[in-house]
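The complex appears here without one of its protein chains, the remainder shown in place.
Naming follows writing order (A, B and C), and every chain is counted from residue 1.
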Amino acid sequence: MKRNISVKHLSQTPIEKQKVELVERKCIGHPDSLADGVAEAVSRALCREYMAECDGGVLHHNTDQGEVVAGESAPAFGGGKIIKPIYFLLTGRATRKFGDTVFATDAIAVNAAREYLKTTIPTFDMDRDIIVDCRMGSGSTDLCDVFNTKKGHTSVPRANDTSFGVGHAPFSQVEQIILGLDDYIANEFRPKNPMLGYDIKLMGLREINTITITVAAAMVDRYCSGISDYVEMKEKMEESFTKVAKKYTDRKVKVEINTADIIRKKATSVFLTVNGTSAEMGDDGSVGRGNRCNGLITPNRPMSMEATSGKNPINHIGKIYNLLATEIARESCQKVDGIEEMYVRLLSQIGHPIDYPLVASIQCITKRGYDFKEYQSEVEEIVNHRLENISDITRLVIDGKLKTF
Amino acid sequence: MKRNISVKHLSQTPIEKQKVELVERKCIGHPDSLADGVAEAVSRALCREYMAECDGGVLHHNTDQGEVVAGESAPAFGGGKIIKPIYFLLTGRATRKFGDTVFATDAIAVNAAREYLKTTIPTFDMDRDIIVDCRMGSGSTDLCDVFNTKKGHTSVPRANDTSFGVGHAPFSQVEQIILGLDDYIANEFRPKNPMLGYDIKLMGLREINTITITVAAAMVDRYCSGISDYVEMKEKMEESFTKVAKKYTDRKVKVEINTADIIRKKATSVFLTVNGTSAEMGDDGSVGRGNRCNGLITPNRPMSMEATSGKNPINHIGKIYNLLATEIARESCQKVDGIEEMYVRLLSQIGHPIDYPLVASIQCITKRGYDFKEYQSEVEEIVNHRLENISDITRLVIDGKLKTF
Amino acid sequence: MKRNISVKHLSQTPIEKQKVELVERKCIGHPDSLADGVAEAVSRALCREYMAECDGGVLHHNTDQGEVVAGESAPAFGGGKIIKPIYFLLTGRATRKFGDTVFATDAIAVNAAREYLKTTIPTFDMDRDIIVDCRMGSGSTDLCDVFNTKKGHTSVPRANDTSFGVGHAPFSQVEQIILGLDDYIANEFRPKNPMLGYDIKLMGLREINTITITVAAAMVDRYCSGISDYVEMKEKMEESFTKVAKKYTDRKVKVEINTADIIRKKATSVFLTVNGTSAEMGDDGSVGRGNRCNGLITPNRPMSMEATSGKNPINHIGKIYNLLATEIARESCQKVDGIEEMYVRLLSQIGHPIDYPLVASIQCITKRGYDFKEYQSEVEEIVNHRLENISDITRLVIDGKLKTF
Partner (left out) sequence: MKRNISVKHLSQTPIEKQKVELVERKCIGHPDSLADGVAEAVSRALCREYMAECDGGVLHHNTDQGEVVAGESAPAFGGGKIIKPIYFLLTGRATRKFGDTVFATDAIAVNAAREYLKTTIPTFDMDRDIIVDCRMGSGSTDLCDVFNTKKGHTSVPRANDTSFGVGHAPFSQVEQIILGLDDYIANEFRPKNPMLGYDIKLMGLREINTITITVAAAMVDRYCSGISDYVEMKEKMEESFTKVAKKYTDRKVKVEINTADIIRKKATSVFLTVNGTSAEMGDDGSVGRGNRCNGLITPNRPMSMEATSGKNPINHIGKIYNLLATEIARESCQKVDGIEEMYVRLLSQIGHPIDYPLVASIQCITKRGYDFKEYQSEVEEIVNHRLENISDITRLVIDGKLKTF
């Protein structure tokens, strides 16, 4: 059966030529990201358990819910203390019984959440700063609900809903800067500068040819001896972050760190935390309220409302189609010459095999000097091949090789 | 000071000419909508209390968080029972102490939530089907943090964040159908047909000139004597809903009710519930994961990720700018001739007065036969006037006259 | 089979001749009593449901756990407000599935708790002052675990544990005063004087021939216009309570109300509450930590550690034997002449029918002028008859005719 793939030319002002562009990323320790990360960790742990016990099958579950309720802290230069732990509520539902096998869904969820937090925010004192609670629902699963993770057309799961997934490529300069900074911070800057915490909000605003990167970064108090230390770190960040940003653009770049700080003789108010996340002092978080699955919030681009994190990676369109649309756009722009910009929309049909969407709608802005007709079929092939191998997405998710936020 | 208002012409395929359009609405009893409604009810109750005690001032609070954890039920024709209550967790934070006044934030929150649920879903047995729990954070407020709700330039609050608000007008045919159906169901159909529950998902899919409205509607078991009753109701819904939809379009309309139902001699599986919401049996809900502030989810339109419900209506850009952008688009399209389609983006500057956005960017598709230049300044004036009177939004929200989801 | 009933003479100083006697009662609105009352209400509701669905059978359950976590309030003459609701956590476990029947254990528990609180403390605003949460465990029951509530030897349940139940009679003067006051307050004084709240601790201390009744009574602020009102009420209570106490004794009686009150011009600190219970402002409560099943705490008498409230009334020795021991002592002292004081101890044997205790040990102090031998066999008969009809206890409990705290 032929897939309904529509690759069309799009005549629209490309992003780099729009006057205002806004791009945001909530890094790994932002309360919403913590919620996403925990939700995804729980889903992956459940998948692994189901596969181990059900000969590669994954049972029904969705853990794309949950709440991070902020704690209270008393940060202080040199090291303050957590007053009230952060409270994580795990919800969602997971199959608890299949045939005679009982799955330790609650214990697996609590364990996955705690392991994730321990690894992700090493500053947490897991026995003092964190409460992980669980009110996960359960249910038994019929034989026919088992999703097989092995390849082959017959076992392709059916869409759980009528829903869109969207993706785009390539990333604009601002998008690249934000993602590049996130990567640089996690892998280069923080390892050398532990004062920089985990809850960082990167906001890139481009007005014509000026890019302003506003960084709201929680500092870790135990690694910060005083206000001069703090100010020094901000200067260091400004300098290095500007250098990193410059790699992606020739435009004018301005980096601003913690602009809300007040540093006066009499009253000092800075973004100091005990563990490096604002969840410790007043900011709640929820699954699906932060980054989209490409790691960004991009109001200038089409976005999906669906939470990607925590949904089961087998038949949940809200997860799979968003990830797949992003992958399709990425691959096409890498392999095919002539695409200035590409938008992918995958629309499912509830109850139909997920490798046959109702429509895969691809819109392309063509680069100056190229002809849409010349690459159209090439893109079509990529889309078709990706749909044919849609279960790769499932695998990559379970193996933790695809980010969901 | 002149406001930075940019009204531009947009050349883009208008929505009605795009081949595929998807529009969704989660009606009042959907778990995500319940979360939104409760969050907003709590915020409004806090506003009223603060205003009463602080001479018209509103103190800092944000209740745009919270979780609906699904219960369990055993629906049955003629009337089943709730097995496990739905659990509502109220979180967020609110000022608890101001000067010597202590505010009963937790009690107000629990009360507002319960009152909202009682009124909204009259089928709930509030003493048996519902648990409302509260883990709201607190904090004291400095004098300068009091937001005055009285008019006047000097008292205009400052933006809490750098953020976008978006809105569009007019509504497409499918958008009108979805909103029209929601209204019809709530005010005409359900009052006469109590079998139709509160958790209804309306999904409108237009493929060129065919509009398919897929309705997933929870039925209330106590008003449904048996399967024939149920089937009859579905037929009645199909007929009346089609009639309503036809008012908004000349295109072909198809209405499909509860397509996942299985009605066979041996196995019957229908969307029957005790109280008329899927939150009673397995579906969790979260604030900010459902409808945008215009009541719709519209993947073909620019959307904001921000939760509108529960945020404070005084200085929270994520709430005010989304509502205002929508109002500006609505008013402009009503008053000004020649606009085919209009998109409004309001970008705030953290720390600056909210009536002076960094930029108010308006994009207009012009109707055939009209000239953009002729109405441009008229739109500009509307935008300017609306910004000047931005505190009207606050008032309307507190009075419950602006929907947030 | 003959029952192992041992009726013995006891030579011990009778209570009225001991120099110091202490008797305490935590009235209906004390946090511990609220916990007990809720636990018992939940158990009774479950019993009724099981009996209705299982042809008179009661399934396994124990709800003798649970916690009352205090709220916060801001009482004020004329009417204050609850700041933070009281949180009730229902725990324990109940059979949720029996054959194909699913029991709504969580919903029943929440409902029973809320109904109990509504009826017991009519001042509660149930939608604002109270959170009832539930984390009850579940389990399925084998056929053989069904307890039949119908009479007949074959169906006598087997003891769930090796445990003691204890009881005594008659009540001493101080005991009678405390119980008499409780009754008088609930049925005569409070109906006419709504200012007197529900959380009252009655402490009777007898030193030789002087009885001091210390009353700690929460006043309801909405019925108390000011400090003079309050003081007047205390005087009224002192007067009437003394009159009531005098009915039970010729000893000297002193009644002292709220002795910790400070009433000065500059600093006033009195026991004022919004709803009439200290659970609203700082005092937690637990099941089984308050009154024994005769309604009293009597350090001069043998007492059982077992919580009576919330335990299943079918085979839970900790409940049935305490109630039965008390009934046996009461009946014997009423019907049999010559008993000065009587102590009953019933010791179960785990796994044996509950009507055949390992030993029923009765100790009697004989009245001056009587002969133990003359009434010994009469007592034995009463004990035997009561054991034979042990299922009466179960019935009375389910019907709410036996108090458990």
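Heads up, the rule we're going with is that contacts are C-beta pairs under 8 Å (C-beta built on N, C-alpha and C of every residue); 3 or more make two chains touch, one makes a residue touch a chain.
Worth saying up front: this structure is predicted, and the values here are computed from it rather than measured.
Chemist: Just list which of the chains on display the missing one touches.
Modeler: Even though it is not drawn, that chain still touches A, C.
Chemist: Based on the whole complex, identify which of A:110, A:196, A:336 or A:354 touches the chain you can't see.
Modeler: If we include the chain that is not displayed, A:110 is the one touching it.
Chemist: Check the options A:23, A:42, A:68 or A:82 and report the residue that touches the missing chain.
Modeler: Residue touching the chain left out of view: A:82.
Chemist: Out of C:135, C:247 or C:335, which touches the unshown chain?
Modeler: Checking each option in C:135, C:247 or C:335, the one touching the absent chain turns out to be C:135.
Chemist: Among A:67, A:129 or A:327, single out the residue that touches the unshown chain.
Modeler: Touching the chain that is not displayed is residue A:129.
Chemist: Using the touch rule from the top, list residues of subunit A that touch the missing partner.
Modeler: 71-72, 74, 81-85, 87, 96, 102-108, 110-111, 114-115, 118, 125-129, 131-134
Chemist: Provide the residue numbers of subunit C that touch the chain removed from this figure.
Modeler: The missing chain touches subunit C at positions 6, 11-12, 19-20, 22, 65-67, 69-70, 72, 87, 89, 91-93, 135, 137, 139, 162, 164, 166, 203, 205, 207, 214, 259-260, 282, 284-290, 292, 297, 299-300, 302-305, 307, 345, 347, 350-351, 359, 361.
Note that in this section only the chains that are shown with their structure count from here on.
Chemist: Show which chains lie in contact with subunit A and also with subunit C.
Modeler: Common contact partners of subunit A and subunit C, which must touch each of the two, are B.
Chemist: Centre to centre, by mean C-alpha position, how many angstrom separate subunit A and subunit C?
Modeler: About 56 Å, centre to centre.
Chemist: I'd like the Å distance between the centres of subunit A and subunit B, where a centre is the mean of that chain's Cα atoms.
Modeler: 25
Chemist: Mind checking the centre-to-centre distance between subunit B and subunit C? Centres are C-alpha means, answer in whole Å.
Modeler: Chain centroid spacing, subunit B to subunit C, equals 50 Å.
Chemist: Counting only residues that touch at least two other chains, what does the list for subunit B look like?
Modeler: 72, 87
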